[in-house]
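Note that one protein chain of the assembly has been removed; the remaining protein chains are unaltered in position.
Think of it as A and B in the order they're written, each chain with its own count starting at 1.
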Amino acid sequence: MTEQIREFDVAVIGGGPAGLAAAAAAASQGAQVALIDRNSQLGGILNQCIHDGFGLHAFGEVLTGPEFADRYVRRATDAGVFLQSNTLVTSLAPSGEIICSRYGQRKQLRAKAIVLAMGCRERTRGMIRIPGYRPAGVYTAGTAQWLTNLANVRIGRRVVILGSGDIGLIMARRLTWEGAEVIAVIEKLPYPSGLPRNINQCLLDYEIPLHLSHSVTCIHGKDRVERVTVSRFDETGTPVAGSEFDLVCDTLLLSVGLIPENELSRRAGVVLDRTTSGATVGASYMTNVPGIFSCGNVLHIHDLADWAAEEGERAGASAAKYAEGIHGDAVVEESIPIRAGDGIRYVIPQRVSRSTDQVLMSFRVTEPRGKTTIRAISGKAMIGSTQLNKAHPATMVQLRIQIEDLAGPVEVTCS
Amino acid sequence: MNHRVITCILCPNGCELEVGWDGEPTTQSVEVLGNLCAKGISYALDELTHPERTLTTSIRVRGGVQRLASVKTVSPIPREAVVAARELLQPMVLNAPVAIGQVVVEDVARTGVQVIVTRAVASQSDPEQS
Partner (left out) sequence: MPRLERPTDQPIPGGGSMFDIVLIGAGVVGSAIARVLSQYRCTVAVIEKESDVGMAASSRNSGVIHAGINYAPDSLRARFCMQGRKLLLTWCDELNVPYKVCGKLIVAPSEEEVPGLRRLRSTGEANGVPGLAIIGPNEITELQPGIKAVAALHVPSSGIVSPYAMTLAMAEEAAVNGVTFLLECEATQIRPVDGGYAVDTDRGTVSGRWVINSAGIHAGHLAQTIDPEAPDLYPCVGEYLILDKQVGESLAMSVYPAPPVGGAGLGVHITPTTEGNVLLGPSDEYVSDPETTSCAGKTADQLLEEAMIMWPALPRHLVIGAYAGIRAKRTSPSVGGFGDFLIRQTPSADRVVHLIGIESPGLTAAPAIADYVVHEILHANEPLVQKPLSEVVHRPWSTRFDDLPEEEKERLVAKDPNYGDIICRCEGVTKHELLHALNNPLGVKTLTGIKYRCRATMGRCSGGYCLPRMVEILQEEHGWEPDDFVLRGPSSPAFAGRLIEERHD
């Protein structure tokens, strides 16, 4: 039953690292904060990421996903955040009204500022249109990770992994440890999309072959996966005739990309970026809808939970300020656009208000490169730059620039 | 001069280390290029002499709100001991509640390394904790 509508300064939707950090940051500024998450255990995707590699940046220690999540849950609890798990937000109005649903209860609440931190979902077989039958045994890597690490279910015995994203690589090692045979990892691009360290410790250690410039071109088996056909792809992305070979397997895992979970946002009028599938935001992480902020994987896919949490902190702090009446971002029309130039896939934020004095930009390059210079240019003036020994699309890059007397739109390029 | 390219796994930078050495690899003989920090050097030497990895896996929980608790070795163990350590942990069952940091094994597979719980599992009879 709906009870009386509760009011908060800030409501955070999603209790992964980004949401928890946002809620803690907002609460520590004195805001009254509610955080809502649909899962029974807070921490988001990290609860299933039982491998280590988290926290080096945020805590200077190597932690597993659940340990990392636990730290942020404690932070939010200590900061006095009203934590509501097992609760799904079903709708969000531009005015800040939220409807949520949980066992035995539909509930409304209202907040002066909203932080979107719903994370992402995985790209599926249907989206990448793999031809063939639709048997049992085709799973996205994250779902397989949940089934393996939380449900104690063995998803299969002979596994082929399509896509060299980090989740797929982590699962290759995990399943090998658990006695499954990982036949190969297949990647359509000429380079792996996961981090080099995961190639090393997840594939090389166990001599699991990685077929670059290859993809699965047919799934066989009407009932359960029996084998997959793999073909080589040329530079134009077309399969090379005669290059096909079959791999016998009972399971196909897909690690072919993540998509920000923006259904709620879209319906609340939040404008999405075609490249990131996340919101377009200003330097304070406010979307085009005043009072609605976005951070973490729902804004753009992060490779590191540490970065997602840091972004959450910044967005949460802005949301708390907004609730107090301090607006960091101007309306969209009066902002200066920030654009991705040559060699850059996207830049967050997509705009900056003239009144901001500096902005931290997060971005990715389009393809792997060696020594690289990143430049931020406005008009003819270079307003910031950084040197990288190497750059990889799998690794997010950050650059802070000062905003003074900008001649026009900011463009980030690399060379 | 021996030569190998090794990807450092100690942090997300994943530096590609160009490692060269004469004779037996030792602190003195090993030369490392491409490391962004000093840890890369000791990693390269370890990798040549006695590679180590952290094991992260699951253990059954009895009477918990979840079936599995996740566990890890508190520090890396010899790479060739990883699979043996996993096999030793496999038949173990913990009784709920299980707390983060709880020690599961003092010395796994004679590596001298502890295995600890990394995710809490509340007990079924104590639904307050989630």
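Rule of thumb we're sticking to: a contact is a pair of C-beta atoms (placed from the backbone, for glycine too) under 8 Å apart; a residue touches a chain by one contact, two chains touch by 3 or more.
Source: prediction; values computed, not measured.
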{"item": "Chains in view that touch the one left out, judged over the entire complex", "value": "A, B"}
{"item": "Hidden-chain contact residue, picked from the options A:125, A:227, A:314 or A:364", "value": "A:125"}
{"item": "Which residue of A:150, A:171 or A:403 touches the chain not shown here", "value": "A:150"}
{"item": "Of B:6, B:19, B:32 or B:68, the one touching the omitted chain in the full complex", "value": "B:68"}
{"item": "Those residues of chain A which, in the complete complex, touch the missing chain", "value": "1-2, 38, 86, 88, 90, 99, 101-106, 121-122, 124-127, 129-137, 140, 142-143, 146-148, 150-157, 178, 217-218, 222-224, 250-251, 263, 266"}
{"item": "Contacts of chain B with the absent chain, listed as residue ranges", "value": "58-60, 62, 67-68, 90-91, 93"}
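Heads up, the rule we're going with is that only the chains that are shown with their structure count from here on.
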{"item": "Distance from the mean Cα position of chain B to that of chain A, given in whole angstrom", "value": "25"}
{"item": "Residues of chain B touching chain A in the complex", "value": "6-12, 14, 16, 34, 36, 53-58, 60, 65-68, 70, 72, 79, 82-83, 86, 100, 118-120, 130"}
{"item": "Residue ranges of chain A touching chain B (in the complex, touch as defined)", "value": "40-41, 47, 50-53, 56-57, 62, 64, 66-67, 70, 85-86, 148-152, 174, 177-178, 195-197, 199-201, 205, 303-304, 389-390, 395"}
